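Below is the structure I would like to discuss, written out as C-alpha cells.
This part shows chain A:
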Amino acid sequence: MLHTEDLSVSYGAVQALKSMNLTVPRGEVTAVIGANGAGKSTLMRTLAGLVRPQTGQVLLDGVSITGKKPEDIVRMGVALVPEGRSTIPELSLEENLRLGGLWRDKAGRLESQQKVFDLFPILAERKNMRADTLSGGERQQLAIGRALMSDPRCLLLDEPSLGLAPLIVTQILELVSTLAKETNIAILLVEQNAVTALRVATTGVVLNLGEVVKSGPAQEISSDEELRHAYLGY
Partner candidate 1 sequence: MTNFVDYLLGGFSNGAVIALMALAIVLVWRSTRMVNFAQVGQAMFTTYVALTIQQSTGSWILALVVAMAAGLVLGIVVFFLVIRPVKNSDSTGAIIATFGVLIALQAGAGMIWGGDPQGFLTPVDNSGIEFAGRIWPISLYDVLVLVVTAALVIGLTLLFTKTNLGLSMRAAAFNPEVARLSGVRVNRMLITGWAIAGATGAVGGVLIAPVSTISPNSFDILLVFAFTAAVIGGLDSLIGAVTFGIGTGLVISLVSGYSDSGNAPIVALILLALNLLLKPDGVFGHHGARSV
Partner candidate 2 sequence: MKTLRSFPGNRIIWHAIIVGVVWLLLLLLNNNIDPLYSSYLALVAMYATAMFGMTILVGLSGQVSLGNGALMAVGGYVFALTSMNWQTVPFFGWEWNAIWSMVFAGLGGVLIGGIIGGLAARLKGPYLAGLTLGVAVGVPAITNRFPELLGGENGLMLTVPYPAGGYAAIDAGGEVATDEGGDAAVDIETDAGATGEDQQYAELDLSEFDQGTDPLAEEDLLTEDDLLTEDDLLTEDDLLTEDDLLTEDDLLTEEDLLTEEDFGAGGDLGIDENVVDPTEDPGVDGAGLDGTDIAGGGFIDGFDSEFIIERWQASMAIAVACIVAFAALNLVRGRQGRVWKAVRDDPVAAAVVGISPSGSKVSAFVVSSLFAALAGAVFAQILSFIGPGAFGLGLSLSLLVGIVLGGRASLLGAISGALLLVWLPELVDGLSGERGWPEQITNNAPNLLYGLLVVAVVLLAPGGITGTFKSWIDKAKGRGRATLS
C-alpha cells in the first residue's frame, strides 16, 4: 500500500501540490483525474523521487521513501511509467525490458520477463527488434513491461492513453486492471481521459490546483455530474 501524508511540492512560488493525503491500496487501480495543471504529473514525479517534496511523507507499506533517489525508490518497489511512452528507442526491445530490473538476480528477472510476455504476448514476438520499430501501443506495453521487470509493489502510470487510439487504450487499461487483481500490486493511474480511467479503477481521486477535491468509489465519481462539470470539463 502506498500512502502519502501532507505531501506538498512547490516550484518556486507556485505550489503544485498542497498537503495531499492519498492512499493507493494493493490489488486495485486508483485513478487520479483532473484538468491540465491540476498537479497530476507532479504527484507522480514526486512519488517516484524525481521531484522532492517540501513537506510531508510518502510511505510504502509503512516504510518512508520520502526524498529518496528515483533509482532507490524503484528498487524499493515503486515503479513509474512516465508520460509519453518512455522506452529507449536505441535499445532493442529485450534490452529495454532487461533494463527494468538489472539489479535483480537472474532467476527473478527471468520470472518477471515471463510474466510480462504472458501479459503482452506481442512483446515476446518482437523481442529482438529495436524499440523504435514498434507501434505506439506496443511501445506503451513495453514501457509498462519495463516497469514490471522491477517486480514492483506499486506501479505508477502517468497518462498511458496519451496519443493512443481509444481501442488500444481500453485494451491496455483493462490489462492493467487485471494485473492489479491478479498480482496484488497497487496501481496508481493518472489520466486526463477520466471516463476510461474511472471505468477500470476501483477508487477515483479528483485533483484541482494541487488539492484533492473529492475521492471515493470510481462509480460514484463518474456519476457525480456537478463534479464532472466543475473539474473534469465534460
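The candidates were selected such that all candidates are chains of the complex that A comes from, given by their letters.
One rule holds for everything that comes next: contacts are C-beta pairs under 8 Å (C-beta built on N, C-alpha and C of every residue); 3 or more make two chains touch, one makes a residue touch a chain; residues count from 1.
Remember, predicted model here, so these are calculated numbers, not experimental data.
Asker: Hey, among 1 or 2, which one's touching chain A in this complex?
Answerer: In this complex, the candidate that touches chain A is number 1.
Asker: What part of chain A is in contact with candidate 1 in the complex they form?
Answerer: Against candidate 1, chain A makes touches at 48, 50, 69-71, 74-75, 79-80, 82, 86-91, 95, 98-103, 146-147, 149-150.
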